[in-house]
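Have a look at this one before I ask anything.
Below is a slice of the complex: some chains, not all, each in place.
Residue numbering begins at 1 within each chain, and the chains themselves are lettered A, B and C in the order written.
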């Protein structure tokens, strides 16, 4: 059994990790930390876990964490980069679900996150944990930077287009929509039900922190430093789910004929990417609670614009599920272990 | 492997059976019928099942169904009572999720369902499948009548009170609330999102079909033919979940002190009933997608009224999950097989 | 034009007052106070008011408020009882939307609100502002205590039953459900969309602050000090609306025949109470944004229990709308002025 710890377990990502790990056959969660809730049973905070865990939130303790084979960090940005190096030095492996190790360009990181990066050495060594891009590197990584939710949905949709070189990379558009759980479980007026329910809006339209992450990874995937992408997130009055509608221009419209095959072939071996038939409309509910990304292609009459609609559950393939997938890869387990359960529909 | 068939699989109960059985280690679904969708792959109707089933909806065929060890009926009322006897005669066991075999008093049945009962012999032999009441009888049953969703939440909350004789059984009140999936997946104006969203109402307040079912079972449980219950269902703008707030008057208010112990002891051995601490407020989301019933007790100042709040997922413990629980019991499997997965929260 | 001030205008009750008063022909809002948002334009906080108000939130200033003919208090409990006496002494009339002046029994008040009452003299003089009960007293009142949202829905449903003496007043049950806006606009984890959406629960089941308010008023209406009521509120995943399902036992079941007439006659002259045909199911959306209370009666087979379903918009007839109705009465305006606009459906 792999001994697992979770740092910062009171948020939605934390409870989702616990939900998934509760049925994982190869894992034992031996500690979960929270300064604010230390002493509280996790099942008292999250009644869906009654009967599954005896665990109690504890103050973060390096000695205890050091006994883990793997520690998940589900903390706000700025925390992992301070705590992780010590653990890594002790030989513990880490999957960081925060943004601390996602960017290689630390000046960009500093400008978007409003603080200098405190662990540049580990930032360089961290592996960006998108298995569909970096499975081999993840296998050997000591520190995996778990991708952001939007970046996961956007990258998976764009990758076949960029890798194949079929589209103009300078004019990409990603119009993305997320349920409210993406904003976390902190008390705030802006995410009250009374503010979010029965309404829809764009936010971060002048620049969202996932923009540099998406850009850096797509540049890497395409090899094109001129790559240009516009990314606008929106808030949907629902709890879970991200849909990203992606727009790119085919260099040669004749390539529309082979596009579906390009996508199907790119993801043929991927257990968690499902390319639906051309012209399908993936629904976020089709992946609710599941670790999959579903996508489909569209073309409008007389148009050279490729449209990709890509959906994930932001808490699963966009966070905790992908983290467990990374763990499975890192420890040589079946990659789907604990993750093959159909989405909750309706 | 138990060979399972599903008759009438296109509704929400059908897809929920498929979702649960997809991860059940001891079951193989060999056929699923639907006259209207014959020829369609189930994964084309329900994209959450892509990758889990190759199965195609087929016309109901007695010979194929007869090869099953167990057939679930997820049909509108009036169907199972016509088709089930032939299958039972061939030795197939049946769990009927419809209302056809839930009542013993067939005159009452006929008056609420607007047609004469066509299989009185099997109605008499059918076992009402509430495991917490009738586990032994279910084990040997050939035909199990799976309880209604409201009746499950209401009975489980009232049982300890009635069995212990602590309350006045002539003045019970059950104020119940359900998500919209309880109304099924038929096209109808009344269950459009535009009609149901952002609104709340009572319905069936002058008499709902679950009223006679609840009454017959509570009379049986209490042994009191004078038992009187008022039951009002309400429609909540959400998809899954039932909450029932139950009111009963203690014969002796001093008994409040031992009430919690009565409940905990009644359900101590039940894998799917969770009695929370006195004064808790169970949320429907704490059982979303899970087969549990959670409940808690309350008392208001200077009052002799016991308040029980009881929650289930109407599609799981209120339908498909309980049906699988019954199947597990009937075939001597671990009763929790395929059913121990934490609820999806948030 | 009546000069109006609003104290504590940043919450949902405040914006609702502004929305209603924006189209009131006889009113000018001359000041709105908020310590936290002083200097901010109301239209910047509430974009639906862009184009309707130039008003800016200001620090509360007694001299400015004293220039008003009427001041609405939309503050948390404990504020109005300290600030109101001074204004009243200067001749300003006040409608207090908080709980400070709703109870006559100040010991009960102190025990539920956790502080001693600081203005017992005005508490005695305050008129409880339910127009359907106290129109004449409201007309002459200097201080009106605007009723709570639940108490409005519950009282209006019970009044005809209690006034007519047809029911047993010792065993009343009020099972009430509210949208999330009733919890206000304060940052809190419990009212996040991620916590409330797609879930339903009871809360305050062991005792909610509206219980003593309901009880005191129903005792007054019935003249029966033995009156006993159980009140359980629930949280609905929607923004606006309260539905209360009320249960009472007829002393003589034959009275069912004249019950509808009793209700219709009781409210025949009321502009804001709508008694629907016997057996109807009022929807909260039928009063969304409107100042009405709609209700209907039900009886189940062989039962002596009267069921009343009563709906209001908690922010309108349950708060700001009723406050404006009270203002209209106090100043001799048409009682429906500014309030006759159909509900927003769908």
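As a convention for this text, a residue touches a chain if its C-beta (ideal position, glycine included) is under 8 Å from a C-beta of that chain, and two chains touch if they have at least 3 such contacts.
Keep in mind that this is a model prediction, so the values were computed, not measured.
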item: Number of identical chains in the entire complex, 3 depicted; value: 4
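In this section, only the chains that are shown with their structure count from here on.
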item: Per-chain CA centroid nearest to the all-protein CA mean; value: B
item: Intercentroid distance (Cα basis), chain C paired with chain B, Å; value: 38
item: Computed distance of Cα centres, chain C from chain A, in Å; value: 45
item: Length of the line joining the C-alpha centres of chain A and chain B, rounded to whole Å; value: 37
item: Multi-partner residues of chain B (at least 2 other chains); value: 197-198, 239-240, 282-283, 285, 288, 346
item: Residues of chain C defined as touching chain B within the complex; value: 171, 173, 175, 177, 179, 194-195, 197-203, 205-207, 211, 228, 230-232, 234, 236-241, 243, 245, 247, 249, 279, 281-285, 288, 298-301, 303, 305, 307, 309, 311, 346
item: Contact set on chain A toward chain C in their complex; value: 12, 180-181, 183, 185-189, 191-198, 237-239
item: In the complex with chain B, residue positions of chain A that touch it; value: 12, 15, 18-19, 22-23, 46-52, 181, 197-198, 239-240, 274, 276, 282-283, 285-290, 292, 294, 340-346
